[in-house]
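All protein chains of the complex are present and in place, except for one that has been dropped.
Should a chain be cited, it is by its letter among A and B, assigned in written order, with residues numbered from 1 in that chain.
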Amino acid sequence: MSATAPPLLEVEDLTIEVRGADGTALPIVRGVSFTVADGEVLGIVGESGSGKTMTLLALLGLLPPRVRVRGAVRFRGRDLLTLSEPELRKLRGAEIAVVFQDPMSSLNPVQRVGDQVAEQLRAHRGLDRGAAATRAVELLERVGIPNAASRARSYPHELSGGMRQRVMIAAALSCEPALLLADEPTTALDVTIQAEILALLRELADQLGAAVVLISHDLGVISEMASQIAVMYAGDVVEQGASAAVFANPQHPYTWGLLGSIPLLEGWPPKPLHAIPGQPPTVAARPSGCPFRIRCAHAFEACTERPELLGRVAADHRDRCHLEPAAKAAARQAAPLDAGAAS
Amino acid sequence: MLAGLVVLALVVALSLAAPLYAHWIAHTDAFAPNPNGTIVVHGQRVSVLQPGATGLGETPIGPTWTSRYLLGADGQGRDAFARVLYGGRISLTIGFLAAGITCLIALALGLAMGFFRGWFDAILARVLDLVWAFPVYLLAIALASATLAHGIPLGPLTIDSSSILLPTLIIALVSIPYVARPVRAEAMAVRSSEFVEAATASGASTWRLIVGELLPNVLDVVLVLAPFIVASNIIYESTLSYLSIGVQPPQASWGSLVSDGQDLLYTRPLVSILPGVMIVLTLMALYLVGDGVRDALKPGQREELPR
Partner (left out) sequence: MTRFIVGRLAWTLAVVVAITILTFLIFFAAPGVDPAHQLAGRGATPAAVATIKHDFGLDRSLPVRYALMMKHLVIDRDLTSYSQGRVKVLPQLVDAAPVTFSLVLGATLLWLVAGVLIGVLAASGRRLLDPLLMGAGLIAISIPTFLLGDLLNLITQDRLHGFFLFSWIPPLGYVPFAQSPWGWFSHLVVPWITLSVAYVGIYSRVLRSKLQEVSEADFVRTARAKGLSPRRILVAHTLRNSLLTLVSIFGLDFAGLVAGGALVTEVVFGLPGIGALTFHAFQDLDLPVIMATVIYGAIFVVLANTAVDILYAWLDPRTRSSGFDPAT
């Protein structure tokens, strides 16, 4: 990438607010920033309700009109938030495509899967019906659907979950987008299928040179694919950086908790799994200051102030935590997770 | 919802007050023909029925805007407004009474079908489907022609053919599927739920299961449907009475008043239109109340309006 060309995707200070019942604005996502370069994979990880999916929908302008979005989402230098609906429509599906979580409900139940792949080609590439159908069959073949020509005539309910997600991927990649957004693409699938779908996603993205924003609650999934990582909690990015750095030297207690809850298959006897106690707060009940402090074993007075996102261990490895980096190793040693997790 | 309740309460109160109005305000008997009656309007004594413009027939007096013959007279010289109030009593009585009967029978049927399932349910379900799809007025005519001449003998009791119970029963009967089908579906769902399984496993009796577990759960369905059933019953009643299949003279409902006033449609349209307006107002109020009840109890439930 030359120094003058803008990055593929640059999200700056993205804030998403809904109006509460009493008319006050409730921020769902607060000041999220990240950059995705061509061909790069960014993983966004967090529990449900942390604002991951909202962030993704905001990138495409797919949030309902009553939701307010502020900040900037620059795609190849153009701010998507300022684009009109018809301009956005030209980008959706063509330059930026999405694979959603549940392939059953995300596919139209009364439309043949071949048509669901083809309609995007017709909208963006101007292909006629026949050419689009032929291309759709090729795409279905490419995502590993056997007998693609006859399968194209099937309806979603006639396919297995894994096959359905392959159809979603075929549709998403049909116009060779530069950016693929994947929202929990494997969560609704059987564990045995998950790895296949992830491998397929990675392989196709590599072939097309597409950048990927992968959203998951599963740090294992993220670690397999992402070169960059952002950890979200209650609408905040609490830690972000290169995945190697984050995994090697996690800075936020919440990240420690996520790492501790991944089953490790090495070593015997297996290490005990740890759960983070409590539930992530709802938007309306988010505590002031650091939102994680009520579940955090290391919280102290300063945590009633909202911490800044600072790169203290390295400029490109930032976290929102008041603990001094020097004190963190010891703190994690003393209570690798939260105090309550031992029970 | 609130507007609907207010209008409904107003209509009911007006209808209940019919005898009071007739006696104390209009000083009239709403049922006795009064072809030779006269009243004083603007100091002049005029007869209630005046010769028609063509010399043929008679035209009743129009609205006087005074306590007597407020909105004019009908074809037999009776106070049109007082008759509309009396008509409301009949229409509302039949509407609500028939809805009550429908709901009770449908509840029993639906619960039994949902509980016992099997062939009992299979056969009844098909019959209900059929009645549901069958044109209401054709069915009502069939029932009326089989019963209207002689009434219905029920053991020692006979429902007289001029009784308003007859149209009430006919209307109640044709409405049953609209309630029984959803009740059955809900009862089926509850029947196979875990808490009923648990009650069965702990040895609860059939009766206890139906009344204790199923009934409270399907009651919502009936409550949501009830306002719509009352509304459709009022449509049925007025239509049947309009066709002179429903309420028989000397009783009169809104429907038969519209029908009676038809001869005067081109000279005194108000006699026919006023009861019609009452029907429309009552129905709108009932639909609004129904929407409100549904949104409060079961936002997802869709009413299948009978028609």
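Here is the rule we go by: a contact is a pair of C-beta atoms (placed from the backbone, for glycine too) under 8 Å apart; a residue touches a chain by one contact, two chains touch by 3 or more.
For clarity, every value in this text was computed on a predicted model and none was experimentally measured.
*Asks:* Taking the complete complex into account, which shown chains does the hidden chain touch?
*Replies:* A, B
*Asks:* Touching the absent chain in the whole complex: find that residue among B:A32, B:L130 or B:V211.
*Replies:* B:L130
*Asks:* Of the residues listed, A:R19, A:R78, A:R129 or A:H157, which one is in contact with the missing chain?
*Replies:* A:H157
*Asks:* In the full complex, which of B:L20, B:L138, B:V211 or B:L297 touches the chain missing from this view?
*Replies:* The missing chain is touched by B:L138.
*Asks:* Specify the residue from the set A:A136, A:A171 or A:A297 that touches the hidden chain.
*Replies:* A:A171
*Asks:* Touching the absent chain in the whole complex: find that residue among B:P19, B:P216, B:P249 or B:P269.
*Replies:* The single option touching the absent chain is B:P269.
*Asks:* Consider the whole complex, including the chain that is not shown, and state which of A:P109, A:G126 or A:P146 touches that chain.
*Replies:* The missing chain is touched by A:P109.
*Asks:* Residue-wise, where is subunit B in contact with the chain that is not depicted?
*Replies:* 125-126, 129-130, 132-139, 141-147, 149-154, 158, 231, 235, 238-239, 242-245, 255, 258-259, 262, 265-266, 269, 272-273, 276, 279-280, 283-284, 287-288, 302, 304-305, 307
*Asks:* What does the interface between subunit A and the hidden chain look like in terms of residue numbers?
*Replies:* Residues touching the hidden chain, for subunit A, are 60, 62, 88-94, 97-98, 100, 102, 105-111, 119-120, 123-124, 155, 157-158, 168, 171.
Heads up, the rule we're going with is that only the chains that are shown with their structure count from here on.
*Asks:* So, what's the distance in Å between the C-alpha centres of subunit B and subunit A?
*Replies:* Taking the average C-alpha coordinate of subunit A and of subunit B, the gap between them is 58 Å.
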